[in-house]
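Take this structure first; my questions come after.
The complex appears here minus one protein chain, its other protein chains still in place.
We just call them A, B and C in the order they show up, numbering each chain from 1.
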Amino acid sequence: MSRNLILGAALSSLVVLAALVSFLWTPFDHAAMNIPDKLRPPGGANLLGTDHFGRDIASMIMVGARTSIAVALVAVGIGMTLGVPLGLTAAARKGSWLDEVIMRGNDLVFAFPSLVIAILITAVFGPGAVNAIIAIGIFNIPVFARITRGAALSLWEREFILAARVAGKGAARISAEHILPNVANLLIVQGTIQFSLGILAEAGLSYVGLGAQPPTPSWGRMLADAQTMVSFAPHMALIPGVAIIVTVLGLNLLGDGLRDWLDPRIRVART
Amino acid sequence: MSLLEISGLSLSIHAQPVLHGIDLSIAPGEIVAVTGESGSGKSMTALAVMQLLPGGARCDGAIRLDGTEILNLPESRLCALRGATVGMVFQEPMTALNPVRTIGDQVMETILIHKAMSPEAAEARAREVLDRVGLPPERFPLARYPHELSGGQRQRVVIAMAIALRPKLLIADEPTTALDVTTQAQILDLLKGLVQEFGMGLLMITHDLAVVAGMADRIAVMRHGEVVETGPTRHLLADMRHPYTRMLFQASGHRVDLPPTRTEEPLLQVENVSRDYRLPRRALFARPGYHRAVDGVSFALDRGERLGLVGESGCGKSTLTRAILGLEEVQSGQIRLDGEPVFSGHRPNMRIRRKMQVVFQDPYGSFNPRHRVERLITEPFHLLEDPPEGPERAEAIAEALEAVGLRAKDAAKYIHEFSGGQRQRIAIARALIIKPELILFDEAVSALDVSVRAQILDLMAELCRSHNLTYLFISHDLSVVRTITDRVLVMQAGRIVEQGETEQVFSDPRHPYTKSLIEAAPVLPDPEEIRRSQGHV
Amino acid sequence: MLRYALKRLLSLCLSLIVASVVIFAVIEVAPGDPAAFMLGVNAQPDTLAALRAELGLDVPKLQRYLAWVGGMLSGDFGTSYTYRTPVAQMIADRLWVSLPLALYALALSTAIAFPAGIYAAARRGQPGDMAVMGATQLGVAVPNFWFAMMLVLIFAINLRWFGAGGFPGWDKGLWPGIHALTLPAIALALPQAAILARVMRSSLLDILGEDFMRTARAKGLTRRQALWRHGLRNALIPVLTIIGLQFSFLLAGSIIIEQVFFLPGLGRLIFQAISSRDLIVVESVVMLLVFAVISVNFLVDLAYAAVDPRLRART
Partner (left out) sequence: QEDITVAMQLEPPHLDPTGAAAQAIDSVVYVNIFEGLTRFQGDGSIVPLLAESWEISEDGTTYTFKLRDGVTFHDGTAMDAEDVKFSLDRARAEDSANAQKALFAGISEVAVVDPLTVEVTLSEPNGSFLFNLAWGDAVIVAPESIEDIKTAPVGTGPYTFSEWVQGDRIEVTRNPEYWGDQPALASATFKFISDPTAAFAAVMAEDVDVFTGFPAPENLPQFEADPRFQVLVGSTEGETILSTNNKQPPFDNPKVRQALAHAIDRQAIIDGAMFGYGTPIGTHFAPHHPAYLDLTGNSAHDPEKARALLAEAGFADGFETTLHLPPPSYARRGGEIVAAQLAEVGITAEITNVEWAQWLETVFRGKDFGLTIVSHTEPMDIGIYARPDYYFQYDNAEFQSLMETLNATTDPDKRTELLQQAQTTIAEDYVNGYLFQLANLSVAKAEVQGLWANAPTAAVDLAAISWAE
């Protein structure tokens, strides 16, 4: 196991742990306002200080981890459940019109400026976590479709697939039995990377006010709230910023580590 | 004085010993062949001479090249030696050239990097060596890119690069393994000619004893990182003191004892089959072109008969296999098994499919690494309407595994736990499990070491006896086809150019193509004969 | 080559048509009436109707779509609802900020990423490599808007080396313009540079393992010579893809950064236009961005062919 994997797993599980613990316990009620106690610096009763409404930042970070993880996880889930079958289908029908349609569709989604579309989606359907998930999820679909197709295509050239065809198995069955398990590693690795990108995207959307709505805490919105206060309450910006960086860093390291660990040869698209 | 003097060379990679006390020397104008099975350390020996070893490698001992001790030489001095004093040719011509630079550029680079001459002179020299390796300027201008050349032509470019500065020593690591027999013969001739002409020393690495016998002055046999036997070619072949050398030699010329054919009833009928591949369109609205990979092929295969199919790479052998298996639709003609078409109404005919199985070339790539052996070899059960279940299934698995010389309990293992030869046995077990009437072997032994190959061929003969197999054996290796088949088809550019009883075709080829194939194939000399001619006892 | 270009061009046009339909449909269902927005809370129904007629909002959607597409084909992007000026003019003005910013950021990102990636690849596994890779991991993880906030805090508010944002206009001279774009360009470029450096490194490492690199070494090239002469150009292919993607990202994705630095660029235009329901502006800008992405990809594909002779031949 590489250092990347250990460090990545440690950082990621720290965040996940914080999120899970927040269901049972947080230092304070994350939503409880205490305006006279606003903008307390870290240390003292509030370990990480308080925000502009006097809420406990440590508690908000913990509950915010929940939001980030949930949004990114579901968005990756959407990307995988739709993208992977599309990629498998395209690979199985390589060169056919179906392949062509799927791949051109992918290119098209890629061609849309994602942030702008995310803003449009939230403008149409209103801001909120669910719409943020959809907006992020849509852009995950082509990523997974493309990577699945690429890996599946090279697998289709392998002799064991030919052997399965000789055994009379159809494309769907071969895709499920032989292709999918062999691209699983790749998908796990890409999944962690998309997951980290999802967390960044959620933060970005929340930052412009289109992500999770109050009172659900969200790291991106905490940053947005902190914006005007950086100069006199820098902890309000630093803490959520560090939380995002730690999570994304952890997930990326985990992805890299997993890749090296599972299969050093697979390659991952990173954009 | 020798040109290259390796003494007591030991090598370890990440503390894993790879070579132990290698001694080897080459004189100017001498061809020394290093042979041995896969993994015996041949390539590492060559790379040690170039000092291009993989990371983590440590060398002990001494390598003197043209009087200079090269171990411990600084990198800059080594760079000055490489390409100028010693040149190297690698096995894979397809990937040994930089795809984005012209061949002229790449040949000239050898010259320019050593500042041996002015760019104009270098260009002239590049032209000259390309000429010398058989790439005349009319057809092969310097501005060509590697992808515009065939494998054999690329290998010539690589050789031209290696000899551009007339190095004193040329190292060739399996230079012809990836090539056709006819191309191989040409390249070997070319190398021999160059040695004579320039008085170079040639260190030639090959696992093919027949090639070795035909061209080397001296042979070194390697095993597990050691040189087990070395000597002048004729002496060594006549004596063969080391049992390993003897085993290697015997395995190379291994002949099996095929039982006679019993029935005469036709099983497979291929009638006038053609298969086209669509080429990319040349212009936007132009009609796409077609490449005819199989062209009007007809033949029949009787029950119990063993048929061979030989031909150069790309002549359409595998395409024909896929057509017979009903995996792809053919553009014209009919393929019938047991009287029924394998492909009907644009769909493969499943009833017929279950009467056929196939064994592929690559023992590493033909199994899903994520499944256990039991699942791997029972995959053909999918073809059956009512596949065996429970104990019946376990019995079938055990039977198939035991038939190929493995144990029933191997069923629970994963494929990576087996060696190449064992994997090929598992591939045969997979083919046998539904007791097919016809098995297609597509280059089934080409990737194996000679000794393993001999075992698999024996196994096939054994199975013929016990299971009365009918098979189509596809290979580019004539000697193998000769021993394992009754009848043979010779294929060239998608057409069958000659067919007949195996022995007869080989001893008295009619078609010029068959003749050239047989002539080009290197033959293993008969040690008896060498002994007699040399006056040994 | 020509055939290849033509085929790509055809699929480009097709993509644009589909994109225009999608954009129009999505934007048309967005709630919010531009006329109501413009007239505010005290507007009276007849005033509203008058304005809607003036803006051409009362004609059927299909007709509006066709007019919009037709207009764009002839270079007429329509007239902004709120600003009442030609959209083409507005876009052109904003492009003068966004395009230089994107190019500046791209130049910065390549200027950082190439040396870093090559350095790391050449020193694979050594401390130098680890340091570069660690830095890129961090670079990928930092949200660019947060980074921008920190840049403003440090360089504009505390050190006062740069203005906090805003754009003086190119007519005030080249230098003030570049100066004003520097912090935003850095904020945009660093995360992109981190990604690019990683791609550069891994692509180079892939190439370093290729047979022809060994051939080059056998000719007597040093490791460095082999890397520069044979590695780089081959490694460029995946890097080009990323550069292409990044350019479009920088052009479109700078919305937040333009907001933080109050630059009058395309990103801010689109943000304003969405909030004021200036539908025609939104539609045209999104379409333009999609067009930019698609054509950049097209150019990247053509650039491949320039780098890789195999592609030139196949086509």
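To be clear about the criterion, a residue touches a chain if its C-beta (ideal position, glycine included) is under 8 Å from a C-beta of that chain, and two chains touch if they have at least 3 such contacts.
From a predicted model like this one, the values you see are computed outputs, not experimental measurements.
A.B. asks: Could you tell me which shown chains are touched by the chain that is not displayed?
C.D. replies: Across the whole assembly, the hidden chain touches A, C.
A.B. asks: Identify the residue among A:L47, A:L153, A:A171 or A:M229 that touches the chain left out of the display.
C.D. replies: With A:L47, A:L153, A:A171 or A:M229 as choices, the missing chain is touched by A:M229.
A.B. asks: So which bits of chain A touch the chain we can't see?
C.D. replies: Spelled out for chain A, the touching residues are 31-33, 35-36, 38, 52-54, 123, 126-128, 209, 213-215, 227-232.
A.B. asks: Going by the touch rule given at the top, which residues of chain C touch the chain that is not shown?
C.D. replies: Here the touching residues of chain C are 31-34, 36-44, 46-47, 50-51, 54, 82-85, 90, 93-94, 97, 149, 152, 156-157, 160, 163-167, 169, 259-262, 264-265, 268-269, 272, 274-277.
Basically, only the chains that are shown with their structure count from here on.
A.B. asks: Let me have the rounded angstrom distance from the C-alpha centre of chain A over to the C-alpha centre of chain C, please.
C.D. replies: 22
A.B. asks: Once you find the CA centre of chain B and the CA centre of chain C, what distance in Å lies between them?
C.D. replies: Taking the average C-alpha coordinate of chain B and of chain C, the gap between them is 50 Å.
A.B. asks: For chain A versus chain B, what separation do you get between their C-alpha means, in angstrom?
C.D. replies: 47
A.B. asks: Any idea which chain B residues touch chain C in the complex?
C.D. replies: Touching chain C from chain B are residues 50, 52, 75-76, 79-84, 87-88, 90, 92, 95-101, 109-110, 113-114, 145, 147-148, 158, 161-162, 280-284.
A.B. asks: Which residues, counting only chain C, touch chain B once they are in their complex?
C.D. replies: Going through chain C, the ones touching chain B are 3, 6-7, 10, 210-212, 214-223, 225, 229-230, 233-234, 307-310, 313-314.
A.B. asks: Tell me, which parts of chain B touch chain A in their complex?
C.D. replies: 322, 325, 327, 348, 350, 353-354, 356-358, 360-362, 365-370, 379-383, 427, 430
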